[in-house]
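Data first, discussion second: the structure below is written as structure tokens.
And now, chain A:
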Amino acid sequence: MLNQYLILSAVLFSIGTLGVFVRRNLITILLSIEIMLNAVNLTFVAAGRAYGAVDGQIIVFFVMTVAAAEAAVGLAIVIALFRHRASLDPDAFTSLKW
Partner candidate 1 sequence: MTPILVAQIVLLLFVFFMLLNSAAIMVYVERKVAALLQQRMGPTLVGPRGLLQPLADVIKLMFKEELRPKAADAFLFTLAPIISVTAAFAAFAVVPFGAETTFFGLLPHPISLQVADVNVAVLVIFAVASMGVYGIVLAGWSSNSKYSLLGGLRSSAQMISYELSYGLALGAVLLLGNSMSLTDLVNAQAGAWFGILPRWYIFLQPVGFAIFFIAGIAETNRAPFDFPEAEQELVAGYHTEYSSMRFSMFFMAEYINMVTVSAVATDLFLGGWHGPWLPLSLGWIWFLAKVGFLLFFYVWMRWTLPRYRYDQLMDFGWKVLLPIAVINLLATAAGVLYFAA
Partner candidate 2 sequence: MLPDQILFYVLGALAVGASLLVIGQKNPIHSVLWLIASFAGLSGLYILLDAPFVAVIQIIIYAGAIMVLFLFVVMLLNAGHEDTGEDEARPVSVHRSAIRFGALLSGVLVVELVWALVSAGTLGGVFGSTATLPPAVSSVRTIGRALFTDYAFAFEVTSILILVAMVGAVVLARREATHPAQATDTGARLPGPAEPALRVEVGDEQAERVF
């Protein structure tokens, strides 16, 4: 009965990977990573519900903290890169030195 939640989260996770593969905008790539993290969160909550345990929801709490930290640092990097290249295309940052 809870299997459907896992399938949904698998679909969401794949959408996230699709975004990372297909898009060429750093912001959208970061957003796709958020989609993946959320898919994993859904799995944790569904599993916690299936086992009647509280741990699933606690892990979600930690994942959210990590997501916040990741977003803050990731966006700071995006801003620093944008200042140098005025572009958000990840391929614009392939040179090791400028």
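FYI, contacts are C-beta pairs under 8 Å (C-beta built on N, C-alpha and C of every residue); 3 or more make two chains touch, one makes a residue touch a chain; residues count from 1.
On the choice of candidates, all candidates are chains of the complex that A comes from, given by their letters.
As the structure is a computational prediction, the values presented were derived from the model and not from experiment.
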| item | value |
| --- | --- |
| For chain A, as assembled in this complex, the candidate in touch from 1 or 2 | 2 |
| Residues on chain A engaged by candidate 2 in the complex (per definition of touch) | 1-8, 10-25, 27-28, 30-32, 34-35, 38, 41-42, 45-58, 60-62, 64-73, 75-80, 82-83, 87-89, 91-92 |
